[in-house]
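Notes to accompany the following structure.
Note that one protein chain of the assembly has been removed; the remaining protein chains are unaltered in position.
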Amino acid sequence: MKAAKFDYILAGSIEEAVQVLENGGSDAVVLAGGQTLMPLLAMRLARPATVIDINGIAALSGIEAGEDEVVIKACTRQATALASPLVQAYLPLLAKAIAHVGHQQTRNRGTVGGSLAHADPASEIPLAALAMDAFVRLRSSEGTREVPMANYFLGPITTARADGELMLGVHFPRQPGQARIGTGFHEVSERRGDFAVVAAAAQIELDDIGRCARAALAIGGADAVPRRITQLENRLLGTSINEDGIRAALPDIAAALSPGDDQHASAAYRRRVAGVLGERALLDAMREARQ
Amino acid sequence: MNRDPGRNLHYVATKRRVREDKRFVTGQGKFVQDVVLPETKHAAVLPSPYPRARILSIDTTAAEALDGVHMVLTGEQLAVDCNPIRLGLKLPEVKWYPLAVEMTRYAGEWVAIVVAEDAYIAEDALELIEVDYEPLAAVVDPEQAFAETNFLVHPGHGSNVLYHGHFLWGDVDGDFAAADDSLTFRARWGRSSTVPIETFGALAHWDEGTEILDIWASIQMPNFVELLASTLGYPLNNIRLHQDVDVGGSYGVKRGIKQSVLVAYLSRKLRVPVRLIEDRLVNMAGGDAHGPDRIFDTDVAFTNDGIIKSLQIRALDDAGAYPGRAPFQLAKPISAIVGPYTINSVKYEAISVATNKTGQVPVRGFGQAPTNYMIEAAVDAVARHLGLDRLEVRRRNLIPSDAFPYQIPSGSNYDSGDYHMVLQKALDLADYDELVQRRDKARTEGRLAGIGIATCLEPGGGNNIFEYLMDPTAEITTFMEACEVKVDPQGKITGMMGTTTSGQGHETLFATILGEELEFDPDEIRIVHADSLSALPTRSPVASRMAIMLGGAATGAAGKIKDRALAIAAFNLAIALEDLEYSGGTISDRNDPSRKLTWAEICFISYRAYHKLPPGMEPGFHAQFVFQVPGGGQLPDAQNRVQIYPCFSFQAHIPYVEIDPGTGRVSVLDYAIAHDCGTVINPDIVRGMVIGGLAHGIGAALYEKFTYDNEGQFLSATFADYLMPSVHEIPDVRDVEHCTPSPLTSHGQKGSGEGGYLGAPAAIASAVNDALHPLGLSISELPMRMSKIEALINNGSK
Partner (left out) sequence: MSRRGISLTINGKAYQREVEPRLSLLDFLRDEMRFSGTHVGCEHGVCGACSILFDSVPIRACLMLAVQADGHDVTTVEGLCDEDGAPGLLQTAFQDAHGMQCGYCTPGMLISAQALLAQNNDPSLEDIKDAIGGNICRCTGYVQIIESIQLAARRLREAEQ
């Protein structure tokens, strides 16, 4: 399992990386954490002509909290994000999600941006980002644009990012201080640390009289892309969130999903378990929000 | 052969460091990939993408032309100079070549091999080989393969049935007629294997000057050199297998004949060393190292008190396209076909079929793990049917401690045991009553919780005679192990063993026994692995046999060394043998200890003072011993009854599981195991074997399966699909020992290398079914993946 030949460029700047990406088209790939790309190269499922290593670009690493948003630069290690007090404080759902990503060793190299760029339908970081209404900022030779998560996932491991675009970072709305927030993240896999078979990410915000100001539920692994269950969210909005209300809304989950079959689980399993995990995530979020 | 059980042991059964560990912790293990020869070239293999296909043509021109490529070889070219690899059964029309000839018979079968400067270039060259295939429909389902007359894996063979045998021991019909009741069930053991972290690898170097083929391989099997020789058509003594290679785990599966044939052939052709290290993808699909894949249909006859009288078993096993020795995995379990129970009679129908899947190989236990799974399922089924406690049914059926040696219907004598005691120890260790309360409380809280019970045997010692049961032309009754012990002129002891080690600590085992017998510190004793040209006969570390067999050989050789020393002392001190005392190498007059010979003096006499040797004694100081398996050496009688393996270790497993009803995921939260393998030579080694085997068993029970789709495409080539337990999936196992020494072995030891694996799948299945019992559900197929359990619970369609 040895990679095919490629040219390697250690990019010194964002501009250089973007230029090489543009020149390379679909034959150029970005090497960030390598935890996904390297196996693909080893199995020759990916055969790029050029590999652009972005690990040396300081501007692509770091976490910044502004008034309205928290930005995680694309090449920030998952381990760094998990340990970050900013993420723990302001992006609690993301923190819960990252704890489920792979193992310590893979998080030491794997990046937040890399996970979003790859966009496996069952992966945790894209799921949390979707639930949290994040957007990614992409740079090409034509400039910079932003793509909200709602428009970002086009199909299994297919995103709105064009070949010549470099991901700069992912922007999360920072939660307003007064709102009462609760989050919940549940996934199921045969073993700890595996790719999730199905995952659920939930966030509930209550207003100052205890009614639902915002509800988000995203399900991964049960469709071609991670899905927000907007019907359920709308049903909960404005209500006093309670267990009965959540349970009554659960059928919306199955209705919103078109899962596939594979050797690990059937479509029927994924649909049913999406409901089970969605419920658990919502209940966790509700309990947390009430505290 | 057995030593006085009352005798004080100094080194055996005491905690000692395992000497092999030193090189492993410092990164100085010598695995086959670490063996470096100058000029070595690297090989890579091209797999077929089709489950079954005709090879129309192979164009290797572009591959050969690539810079850095030395040779490209196809099956057709190789077949000119090599014989098919010998199989276990005599199946002349089932031809197994290292590279496919005319047809490929499973997805991943090797079609061509490239030799290049390095593995990177070799893989570049693979992509330049053009193969024109005609894909054909494959036969994938074993029941269909059994009945099939059109889709034949090996057309010349006339069917897909590799073996179909019937065995009858005792009055099965009478026992069924007389029984109060009977039940029928199916149990399915899914295709899995032990999948070591190190893949198979081989390095070969043909030396034209000496006409010797030197080969280093990650190997664990008897007859490796013979098979290599017969396939290549070389005389046996042209081959020197280096057995001092550390093997990174095998548990039965590292047989590597085709890999080794290839590098040997290529090395001779190219006149340089050639190595082939399987990468993981190649290993999973094309290494021919899959394990049993078995359907049991079993009828059990029993009384209303739960006494099991008789079993009728039909076992259908899917051996894949190239069965090797795998069909014998149906026969070895005859050694313990009734488990640890007083079952009166057995009818056993064994069928091995070929399908278009990866070839099967002997796996830890050689078929005993699936068989134990089925037997324990039978016991639990009887208990459930009668509304009796599973423990109680076992207590009523376990062979009582005063019945040993106990002969089972198929002829094996179980040497010793105290099954009730060991079961009780397991229950005490598990705090069984507390565990029941824990389970019941979980249930009242709405959780699915279950306790598993399995009481299983581990036959140990090895014996080929099961081959004769399936093939009466194979009159093979020898299953020996040999060693040589040398004392050098300085008085230091060296033991030479004749086979490889794959984590069992044989060097430590051997040194410990020599130290015990000769009364020297084992840490001062050197152990070496002789190569195959220097080694005395061996049958390799299969069949949970090395403690028994190498232990016996070591004891025998040590005895001869001691006898030599005593004879020298008797002669020089002019005292009768019975008046001599041996103590730590010094031999003295019992009546006047000041009259003695030291070990140094004995060595000097042996090597230098011929005039002081007893007349007729050769100079030097060494001894060989070849130990035949105890109880072996006979052919079966007319009813196919025979002692297969000599010794029977026993384990009682008590796991506790909870199942998430929403996802079907099983968590093993607690595990208590009591194990009896007779005298424990090294406690840390045995404990490691028990727990390690148990972990393997949890994998087979819950996670591991080589999956094929309906067309025969292989879906489990990576570790993202073939799921092996990490530390998170294995509970904190508590273990306790019991010792019923074997009367047949040098120190009472039995085997311990397999038992965890032979009982854990049954135990986990028992626990899962206990957890599902309140729902009126059960599952009788391994692995018990979460999606299967959830579908069962929630009555889903799949």
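A and B label the chains in the order they appear, each numbered from 1.
The rule is simple: a contact is a pair of C-beta atoms (placed from the backbone, for glycine too) under 8 Å apart; a residue touches a chain by one contact, two chains touch by 3 or more.
Treat the numbers as computed from the prediction; the structure is a model and nothing was measured.
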Displayed chains contacted by the hidden chain, counting the whole assembly: A, B
Among B:Gly256, B:Pro522, B:Gly585 or B:Gly692, the residue in touch with the chain that has been omitted: B:Gly692
Chain not shown: contacting residue from A:Ala42, A:Leu86, A:Val147 or A:Val225: A:Ala42
Option touching the unshown chain, where B:Glu20, B:Asp318, B:Asp380 or B:Glu790 are the choices: B:Glu20
Where the unshown chain meets chain B, residue by residue: 17-18, 20-29, 31, 33-34, 36, 118, 120, 194-199, 246-251, 277, 279-280, 502-505, 684-685, 687-689, 691-696, 718-720, 724, 726-728, 730, 732-733, 756
Chain A, residues in touch with the chain not shown (by the definition above): 1-8, 10, 31, 34-35, 38-39, 41-43, 51, 53, 55, 102-106, 108-109, 192-193
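One rule holds in what follows: only the chains that are shown with their structure count from here on.
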Chain A residues touching chain B - in the complex, by the definition given at the top: 1-5, 43-44, 188, 190-195, 197-198, 263-266, 268-269, 272-273, 276-277, 280
For the chain B and chain A complex, residues of the former touching the latter: 119-120, 123-124, 127, 279-281, 660, 662-665, 702-703, 707, 709, 715-716, 718, 720-721, 723, 725-726, 728-729, 785-787, 790-791, 794, 796-798
